[in-house]
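Pasting a structure here, questions to come.
Note that one protein chain of the assembly has been removed; the remaining protein chains are unaltered in position.
Each chain gets a letter, A and B, in the order it is written, and its residues are counted from 1.
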Amino acid sequence: MMEAFDILLTASFWVAAIRIASPLIFATMGELICERAGVLNLGIEGIMVAGAFAGWVTVYAGGDLWFGVLVAALAGAAFGLLHATLTVPLGLSQHVVGIGITLLATSLTYFTYRIVLPEVTSPPKIEAFQPLPIPVLSDIPVVGPALFAQTPLTYLAFVVVALTAWILYRTPLGLAVRAAGENPAAVEAQGISVAVIRIGAVMAGSALMAIGGAFLTMSAFNSFFFEMINGRGWICIALVVFGSWRPGKALLGAILFAAFDAYQIRLQQLTGGAIPYQIFLMMPYVLSILALILVARRATYPKALMIPYQKGER
Amino acid sequence: MRLEPKPSPTMVETLAYPAGAVLVTVLFASLLVLAAGASPFSVIYLVAKGAAGSQFALVETLTRATPLIFTGLAVAVAFRAKLWNIGAEAQLYIGAVMTIVLGTGALPLPAPILIPLIMIAAMAAGALLLLGPAALKVRFGVDEVVTTLLLNFIVLLFVSLLLEGPLKDPMGLGWPQTKKVIAEAQLPRLIQGKRLHFGFVIALAAAAATWVIMKKTVFGYEMRAVGHNPEAARFAGMPVNRILMKTALLSGGLAALAGFSEVAGLKGNLTLDLSPGYGYTGIVVAMLALLNPLGVVIAAIFVAGIFVGADAMSRAAGVPSYIADVMVATALLTMVVAVMLTRFRVRWR
Partner (left out) sequence: MTDEATTTSGAQAGTPVLRLSGITKRFGPLVANNAISFALGRGEVVALLGENGAGKTTLMNILFGHYVADEGTVEVFGDRLPPGDPHAALEAGIGMVHQHFTLADNMTVLENIALGTQPVWSLRLDRGRARARIAELSADFGLAVDPGRLVSALSVGERQRVEILKALYRDARILILDEPTAVLTPAETEALFATLRMLVAKGLSIIFISHKLNEVMAVSDRVLVLRGGRLAGERATAGTTRQELAALMVGREVAPPQPAPVEPGAVLARLSGVSLRSDAGRLDDVTLDLRGGEIVGLAGVSGNGQAALAALLAGMVAPASGSLEIGGRPVTSWTPRAALAAGVGRIPENRHAVGTIGDMSVAENVISERYRDARFSSRGFLDWSAARGFAQSIVDAYDVKCPSPDARIRLLSGGNMQKLILGRALDPDPSLILANQPTRGLDVGAVSYVHERLLEARGRGAAILLISEDLDEILTLSDRIVVMSRGRLSAPSARGERSVAELGELMAGHGLDAGERGHAA
């Protein structure tokens, strides 16, 4: 019993938790931006797959790591543009289009993978992002290694959260995004195009989702596997709800969730097979559903979420 | 740009826009084929030949269409009521599990009794699985898209657990698979020596029954009303929540039949690769069919043809068979645009 508790005090546990949280943080911020502007982006799962591959394959082909991140973001933005074109001006069902984007992005990725690597059995590796300990800070016990000895991409995840919060709450652009998700007529009445704001938000959000995917192939691991996103996108959608559409709370949710995930892996080792490993693997998904139930009652959705808007409509 | 609803579309429009959607899909796929270094024309020819060019091909296509008809119907029914069931995959596996539990010797009954019994049990299991998300939606307002999606992963892990535990075949050389169902639980083959089985007939019957439910019954009318405008339905005195729950039962049950039919008709046992995403492809099938149950049959055969044809083509032309998945996903997106264009006029000013 004590051992189960001791896990929480080890630095390696927190290092893992933050590492597991990083891709979720990117993708959750991405989804949050989309939803704040009034668009549910169910393309997230597929966009993460595409981002994971795009980033990895760029580096595999000889590109620089950061260039890989950029390519992943662009790939995500491209799928975001497709999503937004169908859901914003054309007002098509965000459920159907989102699922369609996920299917398309996933299948296109697998197709491209097979084109690029026709006959491989075990996927090739790349030189991934390495941990970059920050002097002094990384020497603090437990917290140091967890927060200040991660890869640059993890640091970027935290920067993205701060940036998202700043933009949403402190800039004119953020006002427009939040208003577009609450009452698009308010945006248009002030001379700003709702369509432009929403399309932009979906593209930016999708780019972040793709970077979240790329984190897996370029920082957490160093190669690309099929099924590697494995529902992380759907979990991020739950995290957005759990975080009440606020960047800070969503960050907290992602870390909590990742901590739990890291914990179950260690607990699994500790129990030595007495409990089937599938039970542990189920936990993240079960936890997401429980989180949704927990907050559902008091969740205040952006009022215009999933409601298409036409100019001059009130 | 604005969209204006237009009166009932003409016959030409109803045909032209979906045809355009198919054309765009084929064009896009051709680009990918070119990128893969093959000739689009020969690839199209090979796909068509592989899907319908021989008796073997046709039988294979219909066999592959069978589970897609079930999952397509499940999605069509649910989406009609705007119940976003993305969990047909999980419901399929639960149906398969029920088939194994009851069909591997636990119930020593003759086939005419055993098979219907297994079907009912499988449907009940699938129905109950979707009842949870539906209840959460109705009670707490939890979005069923996310819950049904997450349940797919949970159920697959659950099946994996069963395959390595209680349901593991002791003679399976350690593979995570179950025992085969007994002869009494097997669906007969339709053609001697071919893979097409009685599940296809059940699928056709299910499509016909679903069509009758949607078009002719009070329940179908209520489902459509709730899907189009829940507020107006509630005002008119329809028990909206109960209708959604009933829809969930029907949808989950239909999806579970896919699992039953695959196990009892085709595979005989349950493995973790029973379904290559039939649950998700069912969404495409339903949308291509415009949620019409009879259209689901056609759409399922079409989609199955693409998959079967692409497999054959892939072996011959060296283009990855994932081209089929790309085409199916593209068709979904182009089709929703086509449907919108038949109902709305786009004005650019």
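What we mean here is this: a contact is a pair of C-beta atoms (placed from the backbone, for glycine too) under 8 Å apart; a residue touches a chain by one contact, two chains touch by 3 or more.
What you are looking at is a predicted structure, and each value in this text was computed from that prediction instead of being measured.
Among A:L81, A:I115, A:L132 or A:L175, only A:L175 touches the chain left out of the display.
If you put the hidden chain back, the residue from A:L65, A:L86, A:L153 or A:V187 that touches it is A:V187. Residue-wise, the contact with the chain that is not shown comes from B:P5, picked out of B:P5, B:P110, B:P166 or B:G193. Residues of chain A in contact with the chain left out of this view: 170-176, 178-179, 182-183, 185-192, 300, 302-303, 311-312, 314.
Taking the whole complex into account, chain B touches the unshown chain at residues 4-8, 216-219, 221, 224-225, 228-229, 231-239, 349.
Following the convention adopted for this analysis, only the chains that are shown with their structure count from here on.
Taking each chain's centre as the mean of its C-alpha atoms, chain A lies 28 Å from chain B. Residues of chain A that touch chain B in their complex: 42, 82, 86, 89-93, 95-97, 99-101, 103-104, 106-108, 110-111, 114-115, 118, 230-231, 234-235, 237-238, 241, 276, 278-279, 281-282, 285-286, 288-289, 292-293, 296-297, 299, 310-312.
Listing the residues of chain B that touch chain A in their complex gives 1-3, 32, 35-36, 84, 86, 136, 140-143, 145-147, 149-154, 157-158, 160-161, 164-165, 280, 283-284, 287, 318, 320, 322-323, 325-326, 328-330, 332-333, 336-337, 340.
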